[in-house]
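Then we have chain A:
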Amino acid sequence: MIEQAIFYILAAVAVIGTILAITEKHPVHAIMYLVTSLFSMAVIFFLLMAPLVAAFEVILYAGAIMVLFLFVIMMLDLGHPEQGMSPGWQTWWPALLLSTISIVSLVVVIISHRAVMAAPAAALSIREVARHLFQEHGLAVELVSLQLLFALVGALYLGKQPTGKDAK
Partner candidate 1 sequence: MIVPFEQILILAGLLFFIGMGGLLAWRANLIMMLVSIEVMLNAVMLVFVAGSARWGNAEGQFFAIFIMALTSAEVSLALAMVVYLHRRKHTVNTDMFSELKG
Partner candidate 2 sequence: MSFFSDTRAILGGFRVTLAHMLRKPVTIQYPEQKRTPYPRFRARIVLTRDPDGGERCVACYLCSAACPVDCISMQSAEQENGRRYAAWFRINFSRCIFCGLCAEACPTLAIQMTPDYEICTRDIMDLVYEKEDLLIDGCGKDSSYNFYKHAGIGVTQPRGEGQEESRPLDIRSLLP
């Protein structure tokens, strides 16, 4: 019962935080709203018996990705909403219309397929999750790590300052 109430509060925080993040003109404020939303998402993951994902959500999303955004915004001095890159009403309303239609249709579909309340599944221990991950999906782990390596090389290449004869 308490968990249910917490879930609804968190869901409200997540949705409101995301809406504020999307509509906020100032990038830094938007990032802060999104971090709030991500936090509540992490706690939702925790409630959904996935503590590992919850921890990684905070470490990676809030602690690394959003910090990277913040770093780029601070470094490139992009925090000037008055420079006019924010969308006006003409760009908002088609997006809003499309989103609203999609949300309404999704809700209709989900409600029409109302299934019976599932029996609560047993919680998975981290040890078990790890065993599954590395025994059955070892290839996927390797592929993801390779992809991270590629991203690293690509980012290094893009971020390199042109030197010597490359510079104009």
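Selection rule, in plain terms: all candidates are chains of the complex that A comes from, given by their letters.
Assume a residue touches a chain if its C-beta (ideal position, glycine included) is under 8 Å from a C-beta of that chain, and two chains touch if they have at least 3 such contacts; residues count from 1.
Since we're looking at a predicted model, the values are computed, not measured.
Asks: For chain A, which of the options 1 or 2 is its touching partner in this complex?
Replies: 1
Asks: Where on chain A does candidate 1 make contact in their complex?
Replies: Contacts found on chain A: 3-4, 7-8, 11, 14-15, 18-19, 21-23, 27, 30-31, 34, 37-38, 41, 44-45, 47-50, 52-53, 56-57, 60-61, 64-65, 68-69, 72-73, 75-76, 78, 85-87, 91-92, 94-96, 98-99, 102-103, 106-107, 110-111, 114-115, 117-118, 120-122, 124, 128-129, 132-133, 137, 140, 144-145, 147-148, 150-152, 154-155, 158-159.
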